[in-house]
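Only one protein chain is missing from this complex, and each of the others stays in its spot.
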Amino acid sequence: MFEKILIANRGEIALRVIRAAREMGIQTVAVHSTADSDAMHVRMADESVCIGPPSGTDSYLSIPAIIAACEVTGAQAIHPGYGFLSENANFVQIVEDHDLAFIGPTAEHIRIMGDKITAKDTMKNLGVPCVPGSDGGVPTLSEAKKLGEEMGYPVIIKATAGGGGRGMKVAQNADEMEHAFMTARSEGKAAFGNDEVYIEKYLTTPRHIEIQVFGDGKGKAVHLGERDCSLQRRHQKVFEEAPGPSITPEERDRIGKVCADAVARINYAGAGTVEFLYENGEFYFIEMNTRLQVEHPVTEAIFGVDLVREQIRVAEGRPMSFTQDDLVINGHAIEVRINAEKLPEFSPRPGTITQFHAPGGLGVRMDSALYDGYKIPPYYDSLIAKLIVHGRDRASALARLNRALSELIVDGVDTTVPLFHALLQEPDIHSGEYNIHWLEHWLETNLQD
Amino acid sequence: MFEKILIANRGEIALRVIRAAREMGIQTVAVHSTADSDAMHVRMADESVCIGPPSGTDSYLSIPAIIAACEVTGAQAIHPGYGFLSENANFVQIVEDHDLAFIGPTAEHIRIMGDKITAKDTMKNLGVPCVPGSDGGVPTLSEAKKLGEEMGYPVIIKATAGGGGRGMKVAQNADEMEHAFMTARSEGKAAFGNDEVYIEKYLTTPRHIEIQVFGDGKGKAVHLGERDCSLQRRHQKVFEEAPGPSITPEERDRIGKVCADAVARINYAGAGTVEFLYENGEFYFIEMNTRLQVEHPVTEAIFGVDLVREQIRVAEGRPMSFTQDDLVINGHAIEVRINAEKLPEFSPRPGTITQFHAPGGLGVRMDSALYDGYKIPPYYDSLIAKLIVHGRDRASALARLNRALSELIVDGVDTTVPLFHALLQEPDIHSGEYNIHWLEHWLETNLQD
Amino acid sequence: MPKNPHDSDVTFIKALAELLNENDLTELQVKRDYGENDSLNVRVSRKQEVAAQIAMPAAAMPAMPAPAAAAPVSGEATSPADDPANNPGAVTSPMVGTVYMQAEPGSPSFVNVGDQVSEGDTLLIVEAMKTMNHIPAPRAGTVKRILIEDGAAVEYGSPLMIIE
Partner (left out) sequence: MPKNPHDSDVTFIKALAELLNENDLTELQVKRDYGENDSLNVRVSRKQEVAAQIAMPAAAMPAMPAPAAAAPVSGEATSPADDPANNPGAVTSPMVGTVYMQAEPGSPSFVNVGDQVSEGDTLLIVEAMKTMNHIPAPRAGTVKRILIEDGAAVEYGSPLMIIE
C-alpha cells in the first residue's frame, strides 16, 4: 500500500485527491508552478514541490519535473487528476519505467483509447455500439444511396481528408443524397485535394450520455450507471446529472453491462468513462476517457462511493471494494461547473477572490480550491468550483441546487453562477428535455447583452 | 400546504429550517432580536421581523412578539427549532388558538413529555423500558434490601424531596444498603425536612442512546434507529454518531419498534427522540424530547432523509414520505458541535469571525450560521457550527472527520475544534468504547492548563 | 563587514516606528542608498480596505436574496444617517404589530404633525395578538414627523414618530 503519493495536478481536482489520500492515511505531495505557490492544493498537501514557471507546458506538463519531484520526495505513486498528463501514454510509460505507480490505467489502454479510430475499432470488437457508417470510402452515388437506406436517414457525407466542418454535408432523405454526395466530394477535392468521402448516420438531437466504468485491472469490472452531460457550450460541459433523465433502468442495465464487459475483457484498471451519443433509445460510442472525469461526483453521490479512493486501491493492487450488486442508485445528483468567466461571452476572468462562502446544509457538496484572498492565476483553466447537490429525486435535487446557489458567494471575479440561476428558470431543465444543442440555442436567444 | 412559515429561532437551526422550506418552495420569515440584525438567518430568509431587544426572554422567548410577527407577515405556521419555545406547551396552545400551525407535536404531547414523572408513567404504560425502581417511598430498611435484591445492585437511594445531588446515596451491594439508606434519609430530613426516600437501579457506566421516532399524528409512526450521544460534558453533548457503535441490528429493531409503536399509539406528530441510558444490553428510558434534536443530521445522513421537510409535510397534514421498510441504514455518520468556547474551561467566547472557511468534498456537511465578519453576540448559546461527516463505515467516517477538521478555518474566536483534534488521537474513540462518564474523565486528565 | 553606524540606524528606525504609531499607519518602507547615487525610496501605507470588506459582508452577498425589505420595515431611507431611528427625538415601537393612528375607524387621529403632546399621551395603537396597545409619548414635545401610516406593520424598534 502506498505511503506517499504525488498529485500531478492543481486546483479542485488536486484537492479532491489529497482529501481521499488523507482519509486513507496516505501522505501527499503537491506539485505547483511558481504561479500557484499560494494555491490551496499546496497548502493542503503534506509536502509541496515547485516544479516550474507559470506556463503549464513547463510545469504541470513537464514530465521530467514531475518524475524528479517523486524522486526527491520519495512518492511511490502519481495521481494525474484530469487534463494535463492524465491521458498521456508516454508519461505513464515513463512513470512505470521509473518504478513508480500510475494511479490510472496502463499506457497501452490510454494509447488505444487516445486514438479515435483505434478506440472505435476496439470498442466495436468488444461489442460496444458505434455510429453506423461505411467501412471506408464510398466511391459511387448508388452505393451511397444504398447505405442511406440501410442505416436510415439523415446521414452525413464527410470528406475522408476533411476536418473543421469542410467537406461535410447532411442528407435528410434519399432525394437530398445526390446533391450532398456531390458537394462533399467537390469540397473535399477543392480543400484537401482528395474527393474520397465516407458516410455515417447523422444524429440530429442526441444527448451526451456517458457510462462510468471501473476495472480492477485483472479482468473484473463494474459500471456505475450513466451521467447526462448534454448541456454543453462549445463542447464544454457545464451541468451534469445522474441518473440521466431520459434513461430507463433497463437501458442502463443493458448499456452498462456492455461497457463493463468490454473493459473487463481488456483488463482495464481504474476509472474510465465510455461516452455515447444517445438518440431514439440507441447508444452510439464517441470515445472513452481513461481517467477520472470532472463530473465524477454526481456518480459518487448516487452510488455512495469514493471513486478516487477506489482508484488508489486498485493502483495498489487491491481488489475493488464493491461488486456490481453493491451498486444501487440512491436518489439524484446534479453538478454545475462554476467558472471564473464573464457572461455572455464566457471570457475568462482571473482575479482576486475577496470573499468566498460555500453553501452548507443537507445534500450539498462543494469541490473548490477557492479561499478568501485567493488570486486566480490567468494561466490555467477557468473552473474554480464544482457545486454538487444530491436529493431523493430529480425535483428535489433541482430545488436543492437552487437553494445552494442562493447561498454561494464568490466575490471579486465574474463567474458563471448567473447562468445556472437562469437555467433553473427554464421548463426544459425541469422536465429534463434537452440535448447537446439545447444550451447553445438557449445562449443565442437568452444571453445577448 | 404552507405558503409561508415563520422560524421562531436563530443560528444554524433557523438556517436549517429556511433551507428545507426554500427547497419546498415555501416562503420564510426570520424573527430576530436587535443583536441579530446581521445574523445569517435574517439574511437568508425571505422576510425578517425584529421582535425585541437582545435578551432571549424579550425576543426569541416572547410569545406575543412571535405571534404578532406571524400576524403582520401572514405566516401560516411556526417552526420552533430546538431550545427557546420548542417544548413550551403553552406556546403551542396559543399558536393553535391563533389559527396558526405549529410544526411539531400537539401541546398535550409536549405537556406529557415535559413532566418527567408523567412522561415515565406514560412510556412505561406504552411498553417502553424504564429504570427499575420503587413505586414511591420506601419506608423501611428491610423493604429497601428486598428491592435491592430484586433489581440487582448497585442501587441508588434518593430523597423524594431531594435535588442537586443532596440526599442521594449509592449502595454497591447489600452490605452497603443500611448505611446508604440511613444517610439518604437523614440528609433528606436535614436538607428538605422530609426523610422519605425512593430507590432506583443505579447504572455505573451507561451509554446515552436515543431513538429517533417520527409520527404522522394519525396513528402511524416509524423509528430511524439510534444515535449514541454518550460523549458529554456537563450533560452537554459534544460528539454524536449513528449508528451507535455498541448497538446490534437486533437491538435496534427491537427498541426501535417499541418506541415507534409507543408514539404511534398516542398519535404523535412529527419528530421526537426517546432518550435512554443503555447498559449491558438493556435500555432504560430517561425522557422524550418532543422536537428536532441538534444532532438530527447524523440520522439524516445514514437514512438519506430530510427530517425538517418531513416535519413540515406532517404539519401540513400530509402523510409521511417514507415507511419503516424504506428506512435502510447506509454507512456511518458523526457530528461534532463546534462552540465558541475557550478550552480547557469551555468558557464562552463571543467575538468577530475574521475568517470562516468550511471544509468541502465528499461526505462533508456543514450546518453553520457563520460568515466572514460575523459578530457572535454574547447573549445566546455558544454553538456556532455543526460539522457532520458521512462514510461507508465508522472507520472511514472518523478518517473523514479528521480530514474535514483539518480544512476548517474559524478565526477570530476560540472554538472547541482542538478538542476534536485531540479526541481523534484517542484509541477509545476509534474503538467506540466510551460511556457517559468517559469525556468528563478524559477532560480531567487531558485538558488541564 | 559591520562598521558602526548602528546607533544612528536604530534612532532612525525608532523614529519611523513612532511615526507609524502616531499616524496609524500599517506599513512604512524606506530604501536608502547613500552610495554613488545617494537615493532614498519611501513607502508609507495605511491599509483599511480589507477591514472594510470584512465589516460590510451584507454588501458582499449579492447572490443571496436580499433580506427582503419585509412588510414590517417602514420604508424609509436606508442610509444610517438618514434613518429616523437615529434621530434623538424618535419614538420607536416597543413591539411587533399593526399600527392604528386612531382609537377606531372614523375617529380622529390621536395626534397630528405640529401637535403639542404631554408625556403619557397616547400617540397611536400597536395591535398584536388582538390586543390594542396604546403607545404613550415618552416625553412632552411637538410632533415633528409621523413616520408610519395607519394600518402599517411595525417591528420592534421601528421608528414611529419624531417628537422634539
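For the reader, a short list of remarks on this structure follows.
As written, the chains take the letters A, B and C, and residue 1 is the first residue of each chain.
Assume contacts are C-beta pairs under 8 Å (C-beta built on N, C-alpha and C of every residue); 3 or more make two chains touch, one makes a residue touch a chain.
What you are looking at is a predicted structure, and each value in this text was computed from that prediction instead of being measured.
Set against the missing chain, the residues A:G52, A:G148, A:G188 or A:G256 yield one that touches it, A:G52. For the options A:N9, A:T73, A:T273 or A:T415, the residue in contact with the chain missing from this view is A:T73. Across the entire complex, the residue among B:S55, B:T122 or B:S406 in touch with the chain not shown is B:S406. Across the interface with the omitted chain, chain A contributes residues 29-30, 34, 38, 42-53, 59, 64-65, 67-69, 71-74, 94, 98, 371-374.
To be clear about the criterion, only the chains that are shown with their structure count from here on.
Farthest from chain C in terms of Cα centroid separation is A. Per-chain CA centroids place chain A at a distance of 51 Å from chain C. The distance from the centre of chain B to the centre of chain C, each centre being the mean of the chain's C-alpha atoms, comes to 39 Å. Taking each chain's centre as the mean of its C-alpha atoms, chain A lies 44 Å from chain B.
Among the residues of chain B, those touching two or more other chains are numbered 44, 371-372.
Looking at chain C, one finds that residues 53, 57, 60-61, 64-65 touch two or more other chains.
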